[in-house]
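As you look at this complex, bear in mind that one protein chain is not there, while each of the others sits in place.
Here the chain labels run A, B and C in written order, and each chain numbers its own residues starting at 1.
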Amino acid sequence: MIRFNCDYSEGAHPRILERLAQTNLEQLPGYGQDTYCLQAAETIKQLCAAPQAAVHFISGGTQTNLTVIAAFLRSYQGVLAPDCGHINVHEAGAIEMTGHRILTAPHRNGKITAEQVSRLCREHWQDDNPEFAPQPKMVYISFPTEFGTLYSKQELYDLRRACDENGLYLFMDGARLGYGLTAEENDVSWQDVATCCDVFYIGGTKLGALLGEAVVITNPKLQKDFRYTMKQHGAILAKGRILGIQFLTLFQDGLYLQLAAHANRMAALIRTACEEARFSFLYPSPTNQQFPIVPNEILKDLEQQYVFSHLKPYDHNHSAIRICTSWATREEDVRQFITDLKRLTE
Amino acid sequence: MIRFNCDYSEGAHPRILERLAQTNLEQLPGYGQDTYCLQAAETIKQLCAAPQAAVHFISGGTQTNLTVIAAFLRSYQGVLAPDCGHINVHEAGAIEMTGHRILTAPHRNGKITAEQVSRLCREHWQDDNPEFAPQPKMVYISFPTEFGTLYSKQELYDLRRACDENGLYLFMDGARLGYGLTAEENDVSWQDVATCCDVFYIGGTKLGALLGEAVVITNPKLQKDFRYTMKQHGAILAKGRILGIQFLTLFQDGLYLQLAAHANRMAALIRTACEEARFSFLYPSPTNQQFPIVPNEILKDLEQQYVFSHLKPYDHNHSAIRICTSWATREEDVRQFITDLKRLTE
Amino acid sequence: MIRFNCDYSEGAHPRILERLAQTNLEQLPGYGQDTYCLQAAETIKQLCAAPQAAVHFISGGTQTNLTVIAAFLRSYQGVLAPDCGHINVHEAGAIEMTGHRILTAPHRNGKITAEQVSRLCREHWQDDNPEFAPQPKMVYISFPTEFGTLYSKQELYDLRRACDENGLYLFMDGARLGYGLTAEENDVSWQDVATCCDVFYIGGTKLGALLGEAVVITNPKLQKDFRYTMKQHGAILAKGRILGIQFLTLFQDGLYLQLAAHANRMAALIRTACEEARFSFLYPSPTNQQFPIVPNEILKDLEQQYVFSHLKPYDHNHSAIRICTSWATREEDVRQFITDLKRLTE
Partner (left out) sequence: MIRFNCDYSEGAHPRILERLAQTNLEQLPGYGQDTYCLQAAETIKQLCAAPQAAVHFISGGTQTNLTVIAAFLRSYQGVLAPDCGHINVHEAGAIEMTGHRILTAPHRNGKITAEQVSRLCREHWQDDNPEFAPQPKMVYISFPTEFGTLYSKQELYDLRRACDENGLYLFMDGARLGYGLTAEENDVSWQDVATCCDVFYIGGTKLGALLGEAVVITNPKLQKDFRYTMKQHGAILAKGRILGIQFLTLFQDGLYLQLAAHANRMAALIRTACEEARFSFLYPSPTNQQFPIVPNEILKDLEQQYVFSHLKPYDHNHSAIRICTSWATREEDVRQFITDLKRLTE
């Protein structure tokens, strides 16, 4: 079976494993205070042209999301998010566990707009007793979104403006950030991300690392005491080095974006093939996740050999699926898939 | 500099890195549901003769402690612990963050007794309004303790009895479990641990792994829904395989206990040298952590070349320090330390 | 100005104040363990034909909701509620503060159906990783609803069945319970409520008391340790007597339902007048809250003399308002309102 169901089916890019092996017997301080963590942080700050930023490394996405939100919000404050946001659908109530409500707005192609943010704030503050509802204080977005789509530079700066006007922090979940930045249609840069967001993270788990997310806190007012919140949530690894070494490997020599670009290329091949098969798509994704709507009959055949994520039945005869590529996707597997698809749809 | 300050200064045992590399490109399901996690769980259950147990893998100790305690206690229930317990001194209030009080009892050599447990419960229940204080519901101990000492088999079974009599769960923090089980004076077996505890964990981070703790829930009543609590605390890794593969490597062919025994041997050499130097010890530890009380003058010299954990000033002229060995401690470094110590104390 | 904006504009029914004065100098035990609390609890249990129930008294609605939900759910469990439910719109995220997500379903006339409950549970459990979302464990409904409407006996038993089939608790917010039970079209009895619900409460604050809600836990499995959770949330009053005395006064001699019936009668007069003025209604309420849609011009005139709750602009020329009666509403004020309304709409 060939797995196209997610972007974390394999281990790590081999260069990462090599680096872990090379450094393995060095004796280093624990808790993210080793030289590799420091260098990785420095490299990321340079990349983002954000010398004032603070960078921390955390094991996984859910832990990062809950730690960031718990660190920056007071208990009565809520976080705005598209209803399809990862924190709202895949994290078992982790945000509520930390005491906060997720204030959802209906997404369009995975995204929310500055206008939605402003309206929700306006409604909150116009109430006679605003204190009877959670106070909106943060906007959570993903780039790319859960559905592989991207905010344009304009949309991102509009969200920033809406946040400024309403006293909100902007938090970007970049679990798949690289796939977004290297997408063909993307016009957002590292610097845009760092400029627009108070805090964001760069995902390693879904882009070539064994595990790890790099949290970048660009807003200096939010940097103090962040490690307390990390520790309180068990988010400081004793051997922090294993995160530092991985991010250093990914961000020296441009490996991170190369891996992302490869995955996007593989996804584009699949997208084109699906288009040629006259499949329509649930969402117009330019990144490594594709959401074709596939006739059930053909899907059944494909599933003899390929694993996909099932999204949902689309209609009586069709299903929406997710096809995912990654740094590890082999072009020969993609070619074979395309050949099989052609055979089944001609 | 040679670091004797902790047991997580290096990466992982080389065999673990090899195994990660060998399996790296296999496509596996995520979230701890891969074949390596399943095999590792099976191996651990057999080792403990606890076929009914549930085994889960979590990244680190603080996260494990907070997840276990949050999972098994209702919000008004508290966890009894020695005042020196890791959850009470090194976890930034993680347990309180989950809503629970730590009910501390004064430790003796890092340990609490069945009698202390019973007394604390008696005092709680004899109050006119027991509901005005957190209800004791769990006992947290470490094996070895923070100070390297061990509960005897008798002490462990006594605690179990006290727990049974008072309706408490017994939770053992085994972040350094292997060091305890392989200590010369130890009379506790894997089976004793599994029999006495409702839940315990086997530490990987401090004993040869890159990261990871294996939680063993032996009490069937506590097994349901544990993964919900894990997920809610960000404690399910997407690439769960990296924990499964490591524990499988450690527990096939007895590697785990071999590594622990090596560290204990190295520690014994150091202990003997300290005894010969007529140092006394803060705690009588038979495991990989040693707590000699060292004249400040000698300490200053030693610290030109060795890194220790400072515990505290002992008196005007002495300091209590912690010397820690691990699977990675090289006998030649220990020999050199002993030579230097002899030179300084003769 | 005459206030029709809510049902808690006045103090308490005079008989309550008298009773507080009569008993004022009696020396009584604190914390709800006095004779009046015990008698009130007994009276309520008899009324509900639920001798096995446990009854507790809490100051207000939000505190009751959060205490009940915190007491009965594990942190990873969520509570299903109509999106208009009080816990979702008027409680500042109190439920999330206790760690739980509110799983909302779109209401119809303030209500949710057994079918919605079953569907939401089905979706949860059919997911490949149910533990990635909060586990549904409780259904929260209000009787009457936020919009004054009522569940029929059939609907209530259907919800009970859906709860049984899905392992859920049924929790009824009865902040206005009396208004529902005495409504003309109602076919639900005290016993139905006690039979269908695992826990419910009888509101005093909005029905004649200075403050206070009586929580009735009919499910014996949920009764243990409830006072711990109460205390932990500051929900045990030192002078618990003031709640016991009030509920005893309300429930001896049928005062509670008399007061409710009066308010409903006053509301019916207003409803009829609105119907005669050809106003339509946002919701078809048979209880003390009425939701007429009023031409803005007329509303402006009425507001010279009357205070209403504004719900929202209905269209360009109309507003939906809430008119509320209570035990204290004077018929002469209602008559005057009707006269004024007639004058303005003829």
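Here, a residue touches a chain if its C-beta (ideal position, glycine included) is under 8 Å from a C-beta of that chain, and two chains touch if they have at least 3 such contacts.
Quick caveat, the model's predicted, so the values are computed rather than measured.
**Q** Given the contact definition stated above, which residue among A:Arg19, A:Arg176 or A:Arg227 touches the chain not shown here?
**A** A:Arg227
**Q** Using the document's definition of touch, tell me which of B:Tyr8, B:Phe57, B:Tyr76 or B:Phe251 contacts the absent chain.
**A** B:Tyr76
**Q** What chain C residues would touch the chain not displayed?
**A** 1-3, 6, 8-12, 14, 17, 20-21, 23-30, 59-67, 91-94, 97, 205-206, 210-211, 228, 231-239, 241-242, 328
**Q** Tell me which stretches of chain B touch the chain missing from the display.
**A** Touch set of chain B with respect to the missing chain: 75-76, 78, 89-93, 96-97, 99-101, 131-134.
**Q** On chain A, where is the contact patch with the chain that was removed from view?
**A** Residues of chain A in touch with the missing chain: 31, 70, 74-77, 98-99, 129, 131-132, 134-135, 225, 227-232, 236.
One rule holds for everything that comes next: only the chains that are shown with their structure count from here on.
**Q** Taking all residue numbers at the chain A to chain B contact, is the shared part over half or under half, that is, same or different?
**A** Over half shared, hence same.
**Q** Using mean CA coordinates as chain centres, what's the chain B-chain C distance in Å?
**A** The computed centroid separation for chain B versus chain C comes out at 50 Å.
**Q** Please compute the C-alpha centroid of chain A, do the same for chain C, then give the distance between them in whole Å.
**A** 42
**Q** Using CA atom averages as chain centres, what separation in Å is found between chain A and chain B?
**A** Once rounded, the distance between the two centres reads 34 Å.
**Q** Could you pull out the residues of chain A that touch at least 2 other chains?
**A** 91-93, 97
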